[in-house]
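The block that comes next holds chain A.
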Amino acid sequence: MTAFAPIRTAIWSPRGGVSAAVLVLVVACALFAPLIAPYAYDIQNLPGANTEPGAAHWMGTDEFGRDLMSRIIYGARTSLSVAVTAISISVAAGLTLGAMAGYFGGWFDRAVTAVVDLTWSFPEILIALILIAIIGPGLESTMVAISIAYLAQFTRLTRAQIMALKNETYVEATTNLGAGHFHIIFRHLLPNALTPVIVAGMLATGDAIILEATLGFFGLGAQPPTPSWGAMMSSGTAQIFIAPWIIIFPGLAIAITVISINLFGDALIEALDIRNRLRSV
Partner candidate 1 sequence: MALLSVQGISVSIGALCPLEGVTFDIDKGEILGLVGESGSGKSLTAMCVMGLLPRIGGSITKGSIVFDGRDLIGLPEIELRRLRGKRIALISQNPMTSLDPIIRIGAQIDQVSTLHLGLSAEAAKARSLELIAQLRIPEPAAIHRAYPHQLSGGMKQRIVIAMALAADPDLIVADEPTTALDVTIQAQIIQIMVELVRDRGLALMLITHDMGVVAQACDRVVVLYAGRVAEMNRIGEIFGKPKHPYTRELIRCIPRLGQEPGSLKGIPGVVPSIVDYPNGCRFNPRCSNAQTLCRDQAPALEPKSSGLAACHFSEI
Partner candidate 2 sequence: QEATFVVSAQNVGTPSYNPINGTQLNDAITLIFDRMVIQDADQTFHGQLATEWESTADGMSWTFKLREGVTFHDGEPFNAETIVWWIPQFAETENAFMTAAIESVEVIDDLTVRFVMANPDPNLLSNMSSGFMSIPSPKAFDALGDDFGVTSAVGSGPFKLESFTVGQETVLSANEDYAWASDLSENQGAPHIKTLTFREISEDSTAFLELSTGGVDLLYSVPTDFLPRLEGEASVQVGTMPGTGLFYIPINTTVEPFTDIKVREATAFAINQKEILDNLYGGVGSVANTFLIDSLLAANVDPALKISYDPDRSTAALEEAGWVMGSDGVREKDGTKLQVALWTQNGTEFKRVTEVVQAQLKAVGIGADITVFDSATINDQYRKGTDHQLAVRSYSWANADIIDWFFSGQRLGYPNVSMWNDPKADEMNLAAMSGSRTWEERVANFTTYHEYVLSQYVFAPIYQPVQIYAYDKEAIFVPEAIRGTRLQSQTVVDITVN
């Protein structure tokens, strides 16, 4: 019933429709990369390095002579899965922390809020770099770093939601039926708090893709030869003058994906009419 109606509304709005189509395309690229990509992502052809875009290689080749288009298609896998996994972890942790803080209040709430506020006000990039320095490089640590960098946002959002929902009459009504905390939190508060958090998570996925790219600039993130858009852009910086396409295409991929995520997110926010709830952060 109503659960899908807003999504449908969002898709049928002009902005929402176009951006949803782009996102479906990007996700399809990620899922079916081996079927779509014209070449393998890691086959080097050093003599054919830095070839301009042309018939054989629509987006040209990189500094190892690898087909750029194939790498961008496979890169969708890495970039999306890093962003999505990281944000999912972050959302899950944020929901738990935020729900506990918002529901129980007291010193626990104050401690969580203080810590979370502080991490929130530090630049994500710094948090990520420090964490990666602690846990070592690799995709997993990149994900952990990104998820911690965004944890604050979801914790705050969930907390604010729960605080507001906690005062709803139906919560009191259910308590009066004899329900315990567990029932209240899991049957009433969290389900109602979920939508804005998920939409915020979706919007943060876009930021996470950019953060992954920026971490790539510091040489962190996906380990070669696994392609990720961010890593491709950062290693392409060296080629900027002789083979600009190596950095332009991944940059475009990032920009298009992030813009689509934002536009679709906006359309969803409008359709779900949760703008003011997202603001309560």
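The working rule: a contact is a pair of C-beta atoms (placed from the backbone, for glycine too) under 8 Å apart; a residue touches a chain by one contact, two chains touch by 3 or more; residues count from 1.
Candidates were picked such that all candidates are chains of the complex that A comes from, given by their letters.
Keep in mind it's a predicted model, so treat the numbers as computed, not measured.
Note on chain A: across the options 1 or 2, its touching candidate in this complex is 2. Contacts from chain A toward candidate 2 in the complex involve residues 42, 44, 46-47, 49, 63-64, 133, 136-138, 218-220, 223-225, 235, 237-242.
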